[in-house]
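Missing here is one protein chain; the remaining ones are kept as they sit in the complex.
Showing chain A:
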Amino acid sequence: VRGPRFRKLKIGAGHRLDVKASGVFVLGIGHGNKLFTELYNCHLTKVYTVGGLFGKATDDFSDTGNLVEKTTFDHITREKLERILAVIQGTNQKALLMYSNIDMKTQEAYELAVKGLIRPMGKSPPIITAVRCLRFALPEFQLEIHCLHETQQYLRKMVHEIGLELKSSAVCTHVRRIRDGVFTVDDALPRTQWNLQSIQEAIWNCQLKVETE
């Protein structure tokens, strides 16, 4: 009997990724779609590298939008940026504890807080668990952001707000997801490898990871 092996494929997508962003995008094929609900309930953090540029402000917070304002940025130093990042982490840490809906007065809340395992298990606004500055070369800079329940537009808005806090303005040049739960860039297939053979190998390699979760 001849004919193509697969006639219809059911493909489902994992966490949303914008048109302008890039990076790891989890897809499920056929029976794998059923694992997606469990993936959502795990509430694992996703890691992004976000690149930004000081001196401009646009209406959609990225460098391709309509210009709103231009500002000076020569007073910005790496130290000031890191201070702002520390404050962002602090406020988000508080939000993490508040949205987790655990009663703060119990001993078990204390134990979880010590281990750092408190996280919101239901719906919540975007929360950033950790931020770090990777590169700083005026006017551009790069950040690594670990977050939960976010959208890429929220990350771009975050870059814009960092610019405002530093008494200047900033736009986001690129957003790249490097980790989605357990899947990292190493497991992901680049465009050149979008053929059946590599897909099968990749699924085989990831099966172990999916099972442990």
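Here is the rule we go by: a contact is a pair of C-beta atoms (placed from the backbone, for glycine too) under 8 Å apart; a residue touches a chain by one contact, two chains touch by 3 or more; residues count from 1.
Going forward, contacts and distances are computed from a predicted model.
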Chain left out of the displayed complex - its UniProt protein name, from "RCC1-like G exchanging factor-like protein", "Serine/threonine-protein phosphatase 2A 55 kDa regulatory subunit B", "V-type proton ATPase subunit" or "Bridging integrator 3": "RCC1-like G exchanging factor-like protein"
Full-complex contact with the absent chain, from A:Ala86, A:Met121 or A:Leu138: A:Ala86
Option touching the unshown chain, where A:Arg16, A:Lys34, A:Arg78 or A:Arg132 are the choices: A:Arg132
Missing-partner contacts on chain A, residue numbers: 55, 67, 69-72, 74-75, 80, 83-84, 86-87, 89-91, 93-94, 97, 104-107, 109-111, 113-116, 130, 132, 146, 165-168
